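As structure tokens, the structure follows; a few thoughts come after it.
For this depiction, one protein chain was excluded, whereas all remaining protein chains were kept in their positions.
Now for chain A:
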Amino acid sequence: MATAEEVAKAAERRDVRDRWLLSAPALLVILLAATGPLLIVLVYSFLTPGAYGDVKWQFSPDAWVSVFMERDIFDDTLSLAAAHVTIFWRSIKLAVVTTLATLALGFPTAYFMATRSEKTRDLWLFLITIPFWTNLLIRTFAVLQIIRNEGIINTILLKLGIISAPIQILYTDTAILIGMAYVYLPLMVLPIYASMEKLDFRLVEAGYDLYATRFKVLRKIIFPLVKPGVIAGSILVFIPALGAYVTPVVLGGGKNMMLSNLIELQFGQGRNWPLGSALSITVMVIVMLALLAYVRNAGKSGVRHG
């Protein structure tokens, strides 16, 4: 006879097995069409490029060397690949500045939303959610029409006589920056708002009772309490900004490449799939490092965010 304990154990085992079966389809699809192929990219980065794209199955570390270095075609010496370094630097710089810009704009916006009355808060949330779920390409295109030479900004400035010739914003780094800040702003506002909504304003009141200035309350009470939201927002903006594809194509005009355009080039005209793979892995490593910093930070602050 099985004891009660054994029966319970068997039931538990059955439960865990059923739970694996239930989650199998989701896990399988993600493994096949999202996670698994990433390993193939890693393998491809160590192969030799084929003449017409794809690869030859022959080991070669060349792709990894040429991520940052280039081989002189005459004397075979290695030197820093200036073009790649420039693109890496531009991508990281633009992603960081975008994150900071959206933080500077998004933090006060989230604060404003969280300090509205219970009823109107939903409306503000709705207003920030609409752009969030609106097609990114359409929003980038909307920015394009505003900052073009014939766009609304230049037209107004010309009519007012402030400038005599249109300012060239489009197809510059500034255009990419404006576009990314515009499309990713809701990604910064939403998590900060989620943290801010739970903020206990009695703590703020206590600060004022103890003669803190407004700035001091902001810096010493509000900011530390919503820090998890700030970090989450920064990560949510930084990751897609670093790998941004649509914004540099539409607003940078293909001249001001970012990492994703460099990667695309290797799979198109460049016909260097291994290099494209190595660059992709590099982007992923940068993202993983950012995520790791996030996890460590979130763990340290010890506050759960929602």
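By our rule, a contact is a pair of C-beta atoms (placed from the backbone, for glycine too) under 8 Å apart; a residue touches a chain by one contact, two chains touch by 3 or more; residues count from 1.
The definition used in the following text is that contacts and distances are computed from a predicted model.
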| item | value |
| --- | --- |
| From "Nitrogen fixation protein NifU", "Spermidine/putrescine transport system permease protein PotC", "Iron uptake protein" or "Succinate dehydrogenase cytochrome b556 subunit", the hidden chain's UniProt protein name | "Spermidine/putrescine transport system permease protein PotC" |
| Touch criterion as defined above, residue of A:46, A:68 or A:141 at the omitted chain | A:141 |
| Chain A residues that touch the omitted chain in the full complex | 15-16, 18-20, 22-23, 25-27, 29-38, 40-41, 44, 54, 105-106, 108-109, 111-113, 115, 122, 126-131, 133-139, 141-146, 148, 150-152, 155, 182, 185-186, 189, 201, 204-205, 208, 214, 218, 239-240, 242-243, 245-246, 249-250, 254, 259-260, 263-264, 267, 273, 276-277, 280-281, 283-284, 287-288, 291 |
